[in-house]
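The complex is shown incomplete by one protein chain, all other protein chains being positioned as in the whole.
Read from first to last, the chains carry the letters A, B and C; within each, the first residue is number 1.
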């Protein structure tokens, strides 16, 4: 290439002090381990209500849930759209939860904006630079998922596009990269989490669900992410994974999530993080 | 995944007769080898005029050129935008050339639509399903570049999204996939060209410039693409590659393109294709 | 790494004149397209006799066939071993064919050496540097398959190990690299064939069977390889692919091979290569 692409605003050289994003009472990128849980897609009032009721009891402050679902096949479930957003808002009000949901396309920004607390940018849009520029003009925190074919530099350059738009509140989310080995859905780039933290001042969270595609691996992948220095986790959970309209095999059962949270707290504590939600659990003193 | 993604309209099972797209007097997907040439980005009137003058003399009927340039770094040249489109139109009128240029985002569709004969969808948008659905409602031919992390099935499913919108005129474009080997910019999936032709009725063209990133490899990659059954080639060429604002190293010098065209014709003939432009060249009878 | 690995003897800088290897009357790396055909594994006298009888009639001068088979699973067929070598020798004598077969391990070199005309080094051994050093002390031509995870530089450095041993007769064989897309068994690095020719003076041949793993793609992958400048092809063929003990799906039927050879000759001619075997076929004058 004639020019060497390089990020500036996203780098530690530009700003060494780590960025802490304050949203709905959470300080993302600070000392406290940030947690998001929820279904891949909002499917019904009963579904999202059941899930939100459970996760809020665990002390989890943010709910995820797709309303507009970008699916590989046009014949797959495409999401409840505005109805899905309303359902998210409803449980958000009931349980005082922050919302994170994806804006798939600029044309949907105005629709999604009023409902969400954090705007999610999907892997598929990480290199959609026109989109990134425009989204950078918004004033809500943005979670930028890494493209599954994106190098570390490309990921940070994508963040740079948003930062240049004037929005400083960018959260990086590692969700696995595509490799030759299909025994997992993607390959969680665990050292990439640590490297992103070293190169950038932005918070980095991990999505073990998308990375592994396998509910049996969510716990070890989550613990590893915490140990590697992730600022948070975004985890898919469903009240009835067998009947989930999307990503069932990677969705935890509600109880599984509850059972593993004390372990999250133990590892978090071992690496010097706090877990403000841990008083909700009977955590064995370690 | 809970559902098995699968394409229908894009498949040979659905339509065995190959799709031939008639645009500006070219029949893409027919017996004649279709050629597109032009710069990565439109940079100036002089540049595009010099290039168009030359390529039209070679008998090449379509010109490419980016006006809105999605670049990995926000600090790289981002394109001349509407001015670039006007310049393309100008040389199109002078030399009777068809135009192919990219629509980077739905919000730019109305701007680009009046200028272009074929709408290009970039690799970065191949999995932007909302975009694909909307673009499928247009009535101009669409060239869908393969995502650099897209499997064959994902590529054909992306075409399916467009076809479902009602637009039957989809051209597939193989432009290299991302692999561990960085000795080339990407890895041209040559067998993928043949496989796409076997699985689908849609025309498949090859972009050896993006695939190799290296002007010294354009000729062998082009000849290989023709031999593998590609319906056409899209090649980057520049009047002054050393000074190109983008993709200089992969841009051919004008004379290089002229010199290799007789070889394109020879290999095309060897695999049963015609080259309506070949009377413009002194092709040695083989 | 503390040191920058770099090849010397394998490079064009060291020796610009291309290496032509004279073996059993074939000049590999010269103007004539070199062909090898045969089964993945030698399975029985009847099998190898049927195949050799057919391929020799096509004018193909070399037969391939595994005797010691390195298989991913220990429960798969492991080859006929010495018996397989004897059967190869038998058909070699009957039909005046050159033999190429693999030496899997140094401990098998003495066993295989007397039987083979070209020693094949498998992809799995391309980075077995101790092995490469020792094999470089032999005096028979060596075909070095590219490792499926080997960069261009690593491949040429592997050749360097052999050349340093004193054996100048190294043939490079591209057989596909491992990528995320499993729609083909491997991804044939077609531009890599051209790049290897540019960087090195050594002959480069293509193995479309191993690269695609799919008999329906052998023809386009072969034609593409010839067009890209490959010095030869190594193709798997079987008298009864459905019953083959290994690699059946990628083995051509005998008649398929015969049918596509005139097309090999046409494309070879189009890129300036001769086909000494083509008088055996009724090749349409192009």
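Following the convention adopted for this analysis, contacts are C-beta pairs under 8 Å (C-beta built on N, C-alpha and C of every residue); 3 or more make two chains touch, one makes a residue touch a chain.
As the structure is a prediction and not an experimental result, all values here were calculated from the model.
A.B. asks: Which shown chains does the chain we cannot see touch?
C.D. replies: A, B, C
A.B. asks: Of the residues A:11, A:86, A:179 or A:276, I need the one that contacts the missing chain.
C.D. replies: Selected residue, touching the omitted chain: A:179.
A.B. asks: With respect to the chain omitted from the figure, which of A:211, A:234 or A:261 is a touching residue?
C.D. replies: Only one listed residue reaches the unshown chain, and that is A:211.
A.B. asks: Considering the entire assembly, which residues of chain C contact the chain that has been omitted?
C.D. replies: 1-8, 68, 70-77, 104-108, 124-125, 127-131, 133-134, 147-149, 154, 157, 160-161, 164, 178, 244-249
A.B. asks: Just the residue numbers, please: which parts of chain B touch the chain that's not shown?
C.D. replies: Given the touch definition above, chain B has residues 178-180, 182 touching the missing chain.
A.B. asks: Name, in rising order, the residues on chain A that touch the hidden chain in the full complex.
C.D. replies: Touching the chain left out of view, chain A contributes residues 149-153, 177, 179-184, 187-195, 198, 208, 211-212, 214, 216-217, 220-221, 223-229, 263, 266-267, 269-271, 286.
We take it that only the chains that are shown with their structure count from here on.
A.B. asks: In terms of residue numbering, is the interface formed by chain A and chain B classified as same (over half shared) or different (under half shared)?
C.D. replies: Shared-number fraction above one half, so same.
A.B. asks: Between chain B and chain C, what is the gap in Å from one C-alpha centre to the other?
C.D. replies: Inter-chain centre distance comes to 33 Å.
A.B. asks: For chain A versus chain B, what separation do you get between their C-alpha means, in angstrom?
C.D. replies: 35
A.B. asks: At which residue positions does chain B touch at least two other chains?
C.D. replies: Where chain B meets two or more other chains at a single residue, that happens at 149.
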